[in-house]
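As you look at this complex, bear in mind that one protein chain is not there, while each of the others sits in place.
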C-alpha cells in the first residue's frame, strides 16, 4: 500500500436499495484496505424518486444524483456503471452502458430471461473488443472460505468430484401474511427463489468445482399464491394498494443436476425454511477429499482430506482468517472474522484489478448467461413433469 | 419393573452377520432395562456354515442352531422368526414363517421387489386374522431423537410441512479398490444405496411427517462399475474369486419427492460421500417450526419454534436424554447418551409390547411395501429421463 | 472370537442403583462382543432391602442375592467383588474383599478421605503380592475418543503440554427444590461435585496427559444450603423425613492446577450449570497440537495438528468409530456410535484381560489415591483462602 497516485475510476450506481447500499460500502472501503491500481470515485447515484435519491446519495456517499439512469450512461465523468436495480431492467441498462463505452458491473441474476442474457453477452463481447469490460456480481465467490474451497479443488485436493449438494435456505416469506413485493412478481423479478438465490448456488457450485451443470430435473412450488398488497411502494417501482395480490413466482425450487465431470448434484432454493435466515450450504465430495461450507458460519470451511490415516481423519474446521487465505491478509489478524459485506469489497478489488490490467473480470456476462440457461432449464423441466432437461451450451466458453 | 413371571417369547434368528449381531444384542438387553410383558428367549440361530454358525451362536448367546432356516420355521419351540439375511431371501422366509403361524420381524428393505413385498404383505394380512404379526425393521425410528421429532410433528409444533430434506451419506466404497460384495450385486441386494440406506430415509421422513411420498423424480448412478473380487465369501452366500466383478447396483441415488400434504422433498443416498460414515440427516420445515437431525450426533434433535419472538428464536439443541423423552427413562440419568444399538433394543420393546397386547406392531409389512413402491418409482423414474413418477398406493392404508 | 472354553470369573456385585445397573450391563455384554480370556458370571448381588434386592437381581441378571455384603466377600464361589455403593463404605468393603483373596473393582472416588484411600492402597499392594488385583472404576477413560486422546498425546502429537482446561458440568440440583439425597451429605458422599464429578476430570486429564497434578488453588461453594427431605430413602441408606435438611457438601468446585510437565490447568465441577446435563469437556493445548473432547458429543475427538500448513489447518472432528480406534473394532461399522454404558463394558474387558494375564489393571488403587490427594488438596486450599497447595506424592508411583 503505497501513496503513489492512482488514476480514478468514476462510478455511476443505478439503484440504492439493499444491493446499492452494499455496493456503495464496497466502493468506499476497498481502497482503504487494498492497494488498488485505480482509485474509485463515487461519482453519481441514480434513482427515480428525487427526494429519496438525495437522501440516499448523502447517506451512501455519492457525489451527485440523476433521476434518469440514461443520464448516467451518457455522462462523460462516468467510467463504470454499476447496476443494482431489479432484473427486468438489467438488459436495457447494461447494453446501453456498454454501447456508451462504460464498463459494467451488473448484479445477478444477469437478466430475467435467456434471451436478455444472450443480448447482454453479445453486447459485452462486442464491447470487449474495445477494452470495455462487463462483469456479473456473484459476490459469494469472494467470501474467503468459498475462494479457499475453489483453490482446494483446483489444487486437486478433492480428486474427482462425485457429489455436490447445495442449499440456499431463507424464511422471510414463510409467513403467509408477509406482503407482496416486486421480488414476488414475475415481470419484475423474472423468477422467485430460483433466480434470486438459486442462481447463487448454481454459480457457487460451478465456481468451486470448475465445472458446469449439463442437465437438470426440477420441481418449482409456490406455497402461498396470494399475499396482502403493501401500503406503499419500494424503490424503483413495485406494487401497492389494498387487498390481496397474486404471487407470480416460485417460493421454492428443488432440482437434481449433473456436472460436466459426471458428479451428481442436488439443489434447493427456498424462502420457506423456517429458522434459516441466509443459509447457503455447499458440500462437495470427491474421490480424494470433501468440502462443506455454510454461510451461517461464513468464516469457516470444512475439509476432509482422504489421504489422512483413519485414526486421525476428520473434517477440519478451517477458520479462514489466516494471512495465507484468499483476501484475508488485507484485513485483520488471524481469528478476527469478516462479514457479509466484505464479499462486495473483494468484488471491487478483483474488478478494479482486472480493469487496470486490461483483462476480463470474472464472472463474465457469458458466465452469467450460462447460469441463466441453467435456471431456464430448471423452469422448463419443472413445466414438463421434471423430465431431464439438458443445458444449452451454445456461446458459452 | 417387577419380578412377576412373564410368558416366554421364543425367538429364532436367521442370519448372524452385522444385523444378526445387532438383533441378538437387542433380544438379550431389552428385558434388563424394560419391563417387557413377554420374556424373550434366544432359542435358535440359523445359518448355512455349521462351524461359523456354532461360533456365532456361542458368541451371540443363542441356545441352539439350525443350518436350514426351514427347520426354524417348523420348530414348535419358536414363536417368532427374526429375519436378518440378504433381501433376496426375505419373501420366501417371511411367508413360510407366517404360514407356519410364527410372528415375523424382517429386516429392511422388506424385499427386493414390489412383487415380493406385495406377496409378503398379503401373507401378513392373512396371518393377522389369526393373531400372527409381522413387522419390518426400520430401527432408526426408535432413536429417541427421531421419536421425539415424530412427536413434535404430531403435536402440531411444525404446522403445515413445506420442506423435507433427507440425506444418508456413507463412504465405505468410495475407494474403487474396495472389493465386490453381495451388497453390490442386484440379485442378492436388489439395489445398492437406494435400498440399503435410501429405504431408511424414505421410511424416516414418512414416519416423522406422518405423510407418505406420492411421487418422485430420480437419478441413479454407479460411479465404479467393476471391483476386485474378494478372496472368500461372506455369510449366507456372496461372491468370490479372482479378478474383477461387475457392480450391478447403484452407488448413489438422488431424487426429488412430494409428500401427501404438499411438501417438497429432496433425497440423497450415497456410499461415496468421503468422510461421512453414517450421516443420516433429516430436516423438516413447517409453517410453525423446523426440525433437524443428524445421526452423527444421534442424541440430539434441533428444533426451531416459530412462535418464539425474534430476539430469542433459534434452533434449540435438545439433548434427547431426559426422562421425558421417548425410551430414555429406562436407561441412564440425563446427559448419558445412547448408541446405535439402542434402536434395536427399542424395536424389541415395541414389538413385544404390541404382541402381548394383540396389536399390530409398526411399521407393518404394508408400511414396508409402501417404502418399496417409492424405491420402485425411483428406479422407474431414473430409467425414464427422471420423469415424474407417481407412487402406486393400492393396498397401502 | 472363538468358541474355546474360558475359565469363569465369578462376580459378586455390591449395590444395584445407577452404578450397579451400569456394571451389570457391562458384565453381561462384554463377552458377546469381545473375546475375553475369562468368562464373567453374574454370581451374586448384595443389598440391604431383601425385596428390592430380589427384584434387582432378576432385572439385572444376577444368579443369587445376599443382604449382608460380608457374605459375598466370604463366599467361595466369588472371584471378584465389584463395589458400587456410596463412598463411605468403599474402604471397609474393599479391604475385606482383598484380605479374603478376592479381586476388587471399586467405583470412584476410591474413598471419602485420603486416610481411607491410603489404607485401601496398602491393602491392594499387599494383595497384589498374592496375585489378587484391585482396580478403581474411572470408566470415562474407556470412552474411545478419550482413549484416542491419550494415544495421540503418548504418540507425541501434542508436543509439550501447556494448557489443560477441564469442566464437568451438570445441572440436576440447580433447582433449590430438588430434594436432599445421600450424595449431598458429607458423611455418605465425602464431598459433593468435587468427589463425584471433579474426581473424573482430575483422573481424565492425568490419564490423557500422562502427567499428574502437583498443586492447586481452589474455591468450593454451596449455593443451596438447605433442601427438602425426600419422603423415602434410596438404596443402601440415605436420608428421609419431613421438612428441610442441610446440604453438607459442595455444589461446585473450581480450581487452578499445575501438571508435572509444567502445564497450567483450570478445573470446574458443578451441579449448577443449567442446561448442561453431563458435559465433560477436556481441552489440551501442546506445542505441537491440541485436543478437545466433550461428552455431549462422546463419539467425537477434535484434534488440531500444528504441523499442518496454515491454509488447511483446523480442528479435525474425528468421528471415533473407525476400526482403527480403541475398542471400536469389536462393535459396529464405522459411523455407528457408542453410548455411555460402553465405557463400562470396556472397563470389564480391560480388567478381565489384565486378571487373566496376571497383570495390574489400571487405574490401580494407587492411582485412585493420587486423585484423592488432589481432591484433598482442593479442600485444604479452599479452606485456606485459595492458597496454593502442593499435592503429597508419597506412596504414589
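Letters A, B and C mark the chains in the order given here, with residues in each chain numbered from 1 onward.
The criterion applied here is as follows: contacts are C-beta pairs under 8 Å (C-beta built on N, C-alpha and C of every residue); 3 or more make two chains touch, one makes a residue touch a chain.
Small disclaimer: the values here were computed from a predicted structure and weren't measured.
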Sole residue of C:37, C:228 or C:306 that reaches the chain not shown, by the stated touch rule:
C:306
Listed residues A:50, A:244, A:334 or A:383, member touching the removed chain:
A:334
Looking at C:272, C:295 or C:344, which residue reaches the missing chain?
C:272
With respect to the chain omitted from the figure, which of C:140, C:207 or C:315 is a touching residue?
C:315
Touch as defined at the start, partner being the missing chain; which of B:101, B:131, B:176 or B:314 qualifies?
B:314
Since one chain has been left out of the picture, which residues of chain C touch it in the full complex?
162-163, 165, 167, 169, 171, 174, 176, 217-219, 221, 223, 252, 254-256, 258, 262, 264-266, 268, 270, 272-276, 283, 285-290, 304, 306, 313-315, 385-388
Determine and list the chain B residues touching the chain excluded from the picture.
148, 152, 157, 302-303, 305, 308-319, 322-325
Spell out the interface residues on chain A facing the chain that's missing from view.
1-3, 18, 22, 24-25, 28-29, 32, 54-55, 58-61, 170, 172, 276-279, 295-298, 319, 321-322, 332-342
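Here is the rule we use: only the chains that are shown with their structure count from here on.
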So the centre of each chain is just the mean of its C-alpha atoms; given that, what is the distance between chain A and chain C in Å?
55
What is the distance, in whole Å, between the centres of chain A and chain B, each centre taken as the mean of its C-alpha atoms?
42
Distance in whole angstrom between the CA centres of chain B and chain C is 36
Hey, what residues on chain B touch two or more of the other chains?
276
